[in-house]
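Accompanying notes for the structure given below.
Left out: one protein chain. Kept in place: all the others.
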Amino acid sequence: MKIKKYLLALLLCSSAFLMTGSLGAQEMPDAAGAVEAVADAIPFQEGYDAFMATPEAAFFTISNIWLLIAAALVFIMHLGFATVESGLGQSKNTVNILFKNVFIICMGLITYALWGFNAMYPGFAEGSAGVFAMGSWFDVAPSVDMMTAAYANYTWYTDFIFQAMFAATAATIVSGAVAERVKLSSFMIFATLLVTFAYPITGSWEWGGGWLNTAFPDAEFVDFAGSSLVHAFGGFAALACVIVLGPRAGKYVDGKIRPILGHSMPLATIGVFMLFLGWFGFNGGSVLSADPYLVSLVFVTTALAAAAGGMGSIFTSWIFLKKPDLSMGLNGILAGLVGITAGADTLTPAAAIAVGLIAGILVVFSIVFFDKIKIDDPVGAISVHGVCGIFGTLAVALFGSAAPFMTQLIGTLSIGAFSFIFSFIVFFILKVTIGVRVSPEEEAEGLDIGEHGQEAYPDFANSTR
Amino acid sequence: MKIKKYLLALLLCSSAFLMTGSLGAQEMPDAAGAVEAVADAIPFQEGYDAFMATPEAAFFTISNIWLLIAAALVFIMHLGFATVESGLGQSKNTVNILFKNVFIICMGLITYALWGFNAMYPGFAEGSAGVFAMGSWFDVAPSVDMMTAAYANYTWYTDFIFQAMFAATAATIVSGAVAERVKLSSFMIFATLLVTFAYPITGSWEWGGGWLNTAFPDAEFVDFAGSSLVHAFGGFAALACVIVLGPRAGKYVDGKIRPILGHSMPLATIGVFMLFLGWFGFNGGSVLSADPYLVSLVFVTTALAAAAGGMGSIFTSWIFLKKPDLSMGLNGILAGLVGITAGADTLTPAAAIAVGLIAGILVVFSIVFFDKIKIDDPVGAISVHGVCGIFGTLAVALFGSAAPFMTQLIGTLSIGAFSFIFSFIVFFILKVTIGVRVSPEEEAEGLDIGEHGQEAYPDFANSTR
Partner (left out) sequence: MKIKKYLLALLLCSSAFLMTGSLGAQEMPDAAGAVEAVADAIPFQEGYDAFMATPEAAFFTISNIWLLIAAALVFIMHLGFATVESGLGQSKNTVNILFKNVFIICMGLITYALWGFNAMYPGFAEGSAGVFAMGSWFDVAPSVDMMTAAYANYTWYTDFIFQAMFAATAATIVSGAVAERVKLSSFMIFATLLVTFAYPITGSWEWGGGWLNTAFPDAEFVDFAGSSLVHAFGGFAALACVIVLGPRAGKYVDGKIRPILGHSMPLATIGVFMLFLGWFGFNGGSVLSADPYLVSLVFVTTALAAAAGGMGSIFTSWIFLKKPDLSMGLNGILAGLVGITAGADTLTPAAAIAVGLIAGILVVFSIVFFDKIKIDDPVGAISVHGVCGIFGTLAVALFGSAAPFMTQLIGTLSIGAFSFIFSFIVFFILKVTIGVRVSPEEEAEGLDIGEHGQEAYPDFANSTR
């Protein structure tokens, strides 16, 4: 079959890539452009032990362990995404949703090792204008410089794993928006291209020292942990895909919006708590050290924004939708978290509450708005990550003084535009070649049977509703 | 409608409060009474950097990171409460239960920032007799004193977020006991008052340096991490509310006890494991530093008490109820955890096993007893938190030598009595004004439809049982 052919090709390419990377690892010149590899006259262990005996090794060791724990916390966000998305989807598409999320984290870690990390932290070559750099296999022979404070407050391996956990997030966001009708193989190809190639490009613009760092002298663009670089990026990729893909069958009929209910609110709630938990690593780890003042401030702003977001959306939905809506409450928490992500280290706790509250209110109206214009997003990913990602980036200027408004606006729109255009083109090409949507019959029957031949809950009879 | 009016009022009040707090933040005098704010002649960053260059910065940085991680672990207990409670409830009330728990953590964090933290750690004013202190917005302009070891082994922000995660717990305990028939709006008002005002009062009696610290010279009351201040407090609030509220319809019919079964044992089990996990932060963080001996002892006593609690309740229920009961096993683990919480840092591992074992046995009989006297507590919260909270406080004296028995008895009863009386009065006033119980029709149909217009599992047909 066709699908198999494409995927076999993908597998073979990956394998070939991997082999090259593995074999070449020892001879490769230092590919991590950020690291000035110096001739290592003394053997590794000796130099490393010497560093570990210095007084500064203590702060380095704490920071390193904190970033590794933060990486583990960001990892668990992938369970959060998987459960939010499957909880808010129908039971007949649950295996498919879980499969996509399992695939994304596996694929994301591997491709970030093979290409992404070195493409994102590039130390841009002359003439590249801070826009694009080539990637490559991330690993080189360990040197003292890369494993001690000479590199950063953490080792190069810690840097990689912390950033790798972030990378797959973009595709996970898209996964939620296109759920319940996207063709599995096409989504897998799209997600691979998005995570491997597109994410490191915009990522490098800011975190890799690219043009967003250099274009505004004395008024640098600020995106602490990725309101734009991760969330708006994912949200606008999601918007592009949903436009290409179209709404689920039966969602908009005769000019009316027919709600399609999620099948398990406990699953969705578990997901949001996991995301909230993981965000302490996402934002707290983005301090990039164990600095007591900054990490504790970030914990406080993150938690208060999330709480205010939940309050904002609970009461907004209560007043305007007449009922205290659980899924709106959950999305409000996520909105608050996305909103504070750009400014978690520079905003005050009071500002964090304001940002979270506004994001929580905003997300309710945004979800209602996208539904009105027939952008069918089963989990509200475009509103939560796209809209609140932009708002959060602007909030750095609106509620603090770390960056000017225009810089923030240019930055976030550039990132969103790149992500939107890249996704639109790639997903459109997939649409006209192998197709991006399952057949109407498969959509009606559910993707679990159609794509996987498996049911999520074989013991329970589905209702006839 | 009426409900909306009350909640709109609550929202507006909160907003007004918030605005005051935000705007006033910069000019406010140092409200955190525990901190001796000194004139900050040098700018913050300079003094902070100077401290971070000292040798003592290492232990401070480790302790601070540990407390932040502990705060994250305590946070995940709220997911534990949400899933235990919804798992042990019926499917028709699941959205309602999840909603309450989502609301509580959001509300708790915000009100603790607005009022609770400064009410609980007050440095009581002259003449207040260590009984009551006013709260206020927690944040002030950062000073070196509050962000370094001059304050504690952690920053003031860390102190806030660690304590804030505890605060909402009290209401969560009540939530379980009143589940499946409580009116949502009334519960939300009650929970807000309990967490915002009542919890910091008893909390300040012991942890804020209040009368429980000063009333017994040379024989101080000891409640390490809150067997009384958190758990018995919540358990007795729950008891008061259940008395006011009455049992669920159909629970006690013609003098017989009709079990109302929980709808998802996996959900309940996930919850207990999450609580067990979170307790390592709850107790381990309460060491208030990274002291290797104490933190590791606390991990050992906590884990062994939980395990012994599980064993105690499994075999007790097997012998007396004839079947090895999973929910009793789960409650036994929680009983052991609540039991060890007061003495986790002073009891030996052998004593911890004894305390856990007894708590695990006790909880089985307590649950049976409350059912006999028609106190309908769907999740066993009164027994787990109330009864075992008192037992755990007394166990500090019975199995160790850190405090005398009478002091422990007076302390735990004072806290339980305050919580009971406060809750009884407030909940009774709510009963006679806006009502605390849903209509019999709504109770029969389920609170998910009645209060939220949502179902937790719309894809699955409920059985007709």
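Letters A and B mark the chains as written, and numbering starts fresh at 1 in each.
Simple rule for what comes next: a residue touches a chain if its C-beta (ideal position, glycine included) is under 8 Å from a C-beta of that chain, and two chains touch if they have at least 3 such contacts.
Only a predicted model underlies this, so the values are computations on that prediction, with no experimental measurement involved.
Enquirer: From the list A:Ile62, A:Ala119, A:Val287 or A:Leu304, which touches the chain that is not on show?
Expert: Among A:Ile62, A:Ala119, A:Val287 or A:Leu304, only A:Ile62 touches the chain that is not shown.
Enquirer: Which of A:Ala133, A:Met147 or A:Ala232 sits in contact with the chain that's absent?
Expert: Selected residue, touching the omitted chain: A:Met147.
Enquirer: Would you indicate which residue among B:Phe315, B:Phe391 or B:Phe427 is in contact with the undisplayed chain?
Expert: Candidates B:Phe315, B:Phe391 or B:Phe427; residue touching the omitted chain: B:Phe315.
Enquirer: Name every residue on subunit A in touch with the hidden partner chain.
Expert: 4, 7-8, 11, 14, 18, 21-22, 25, 48, 52, 55, 57-58, 60-62, 64-65, 68-69, 71-72, 75-76, 78-79, 82-83, 86-87, 94-95, 98-99, 101-103, 105-110, 113, 137-139, 142, 147-148, 154-158, 160-161, 164, 184, 264, 267, 270, 451-461
Enquirer: Name, in rising order, the residues on subunit B that touch the hidden chain in the full complex.
Expert: 55, 58-59, 62, 65-66, 69, 73, 90-92, 261-266, 269-270, 272-274, 276-277, 280, 284, 290-293, 295-297, 299-300, 303-304, 306-311, 314-315, 318-319, 322-327, 329-330, 333, 348-351, 353-354, 357, 457, 460-465
In the analysis below, only the chains that are shown with their structure count from here on.
Enquirer: Centroid of subunit A to centroid of subunit B, CA atoms only: how many Å?
Expert: Averaging C-alpha atoms per chain gives centres 33 Å apart.
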